[in-house]
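Sending over a structure as structure tokens; questions will come in a sec.
A single protein chain has been omitted from the complex, and every remaining protein chain is retained in its original position.
Chains here go by letter, A and B, matching the order in which they are written, and residues are numbered from 1 within each.
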Amino acid sequence: MSAPLLRVENLGIEFGPADAPVKAVDGVSFAMAAGETLAVVGESGSGKSVTALALTRLLATPPARYVSGAIQFQGREVMTMPAPELRALRGKQIAYIFQEPSSSLNPVFTIGYQIREAIEQHRPEVRDVRGEIVRALDLVGIRDAATRLGDYPHQLSGGMQQRVMIAMALACQPNLLVADEPTTALDVTIQKQIMDLLRELKSKTNMAILLITHNFGLVSDFADRVVVMFRGKIVESGPTAEVLRHPQHPYTRALIECVPKLGQKQRRLKVIDYAGIN
Amino acid sequence: MTTYILRRLLLVIPTLFGITLLTFLLIRLAPGNAALIKGQTGENGGHAMTAEVREQTIKLYGLDKDPLTAYGDWLVKLAHLDFGQSLVDHRPVLTKIRERIGLSVSLTGSALVLSYLIAVPVGIAAALRRGQRTDRMISFVVFLLYSIPTFVAALVLILLVAGGDYLNLLPMYGANSIDASEMSGPAWAWDRIKHMILPVICLTYGSLASISRYTRVSMLEVLGQDFLRTARAKGLSERRVIFSQALRNALIPIVTVFAMELPALIGGTIIVEEIFTLPGMGQLVFQSIEARDQFVIMGVVTISAFVTLFGYLMADILYVLVDPRIRFE
Partner (left out) sequence: MNAPVDESYSQRLARRFSRDALALTGFWLIILAFVLAALAPFLANNHAIVRVADGQISFPVLRSLEPIEWRFLINVPLAGLIYALRRPLFRNPQRGGLIVAVVVIVVQIALAFVQPYNDVTNDRTRPATFKLMPLIAWSPLESSPDALVGPSWNHLCGTDSTGRDVAARILHGARTSLAIGFVSQVIALGVGVTFGALAGYYRRWVDMVICRFIEVMECFPSLLLILVIIGLSDSQNNMIVIMAVIGLTGWTGTARLVRGEFLRLGGQSFPQAAQALGAGDLRVILRHLLPNSLGPILVTATFGVASAILLESSLSFLGFGMQAPTPSWGDLISEGRRFIDFAWWLVFFPGVVMLVTIMSYNFVGEGLRDAVDPRLQVK
């Protein structure tokens, strides 16, 4: 295997007081190849979002503390990277979309301006910035992109806002897109649209995608590989189909069973039985 | 947005009536006036009222009529900007106010601008260093200033820099020097500015606490927002994240708090103008209260309240204009 796009080694992140730390991420290691789609699955509090934010050191310190580990992106160490280089990495190489599009967009700037900021930051060579913004909005399926430029986030629906977030992320053609629970805050039908859009973008570009989710249902036909996190640790990983078919860890089995299947009558919602895990 | 502003404008009407009603009741129910109706002058009124003045007073306030008619009559007079005449020098109240309002407005306005210029950066600095020594120092200093009564600060300042005992840098009282009428334009302006420095400082320092605390809270709220994480994830510099993205959001509520400072500032002018012998509205109303010159008191109270109401109105409209979330609704 050639040098991976991203390699995370023994990552450890703590919160809280130093004498009684809460280990949010505890010895996590994984790697991603260019163009690969990896899903990190786990329930809230399992450390998956913290891991995602740590990739470009986006966690505020304090309260967070990076206690161990190395993060290498294209062979460069992120953990010790000086601030200017880190800024060049953020947005340009690794772009993010977040869970709550309505609060992730700044309410007092137009969407056009917010995309423009990203382009001006990382692609100073672009002369027709406006055209570039329109192209980005077109790409994520926003119609009349040229007229929506001047809209403020609150004038758009949740699904549209998330599309704007994606457009902003794609505007600088990153090598890795981190999608942190991109559909959790959205309606079910919109969820599907956004996932379809991500799938379409994946096939159009050669961008790697790190999908953070608690929903195994999204993973099955999207990700190449799956990493399952539980209480800050990786408990299982492997090709998606394999993990889905033969889950090794009881927690993984429980998560998979939580996904309601169509056409299957379910008497009650599954609840994870923690006593059986560990 | 238009409906919002229209609705806001409509709400002004009952408030306007409320202000006039309260002013009217205040004067009419004052024990001094109860005595007037009975034909006595106030015990400590100081000056004896002539029968003619008494008649005039009773007539103007309609003390001989039932309250409702009297109030109605007074409203009609107000609508014609007829505030009556001063009992002291028999000049129209409106003329007296007009002579003095300019000074008070410039005093209040300068103090407001100055306190924003100081308090907003200070508040931002405190928010960015929340819980650290800088934050605590700022909090300590602004509350220390807030806790000093205006008149004490004025006395100390006069003693230190204007009295001649220590330093004699600034004039001690008055809006201008005695020979100001012979001065050229720039010299006159410089003379006026020198006379205004101490009064403006005395009016300003008290508002620093509220505006800087407000800025701090507003900024802290914004600093916890998700969209700043988005801005950082985009690769924007920390400087840009804070001074372009965060500040824009934090300033929205701050630009509108100026109206809340107005009542305190107007109250402050009474003390400051009294100490520095400045011929403004504050001094006018204070002298009128001492002389029980009710026409002038009513005029100044009504106009002060109207000005404050106008301030609130401006603040609300400004809010709509600067916040896109309301502007496009």
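To be clear about the criterion, contacts are C-beta pairs under 8 Å (C-beta built on N, C-alpha and C of every residue); 3 or more make two chains touch, one makes a residue touch a chain.
Because the structure is a prediction, the values reported are computed rather than measured.
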Given B:2, B:147 or B:184, the one touching the chain that is not displayed: B:147
Listed residues B:139, B:176 or B:237, member touching the removed chain: B:139
Contact footprint on chain B, counting only the chain that is left out: 11, 14-15, 18-19, 22, 26-27, 30-33, 35, 42-44, 131, 136, 139-140, 143-144, 146-152, 155, 159, 163, 165, 209, 213, 217, 220-221, 224, 262-264, 266-268, 270-271, 274, 285-286, 289-290, 292, 294, 297, 300-301, 304-306, 308-309, 312
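In the analysis below, only the chains that are shown with their structure count from here on.
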Geometric centre distance via CA averages, chain B-chain A, whole Å: 52
For the chain A and chain B complex, residues of the former touching the latter: 53, 56, 58, 83, 87-92, 95-96, 98, 100, 103-109, 117-118, 121-122, 152, 154-155, 165, 168
Chain A partner contacts - residues on chain B that touch it in the complex: 225-227, 229-238, 245, 248-249, 252, 323-325, 328
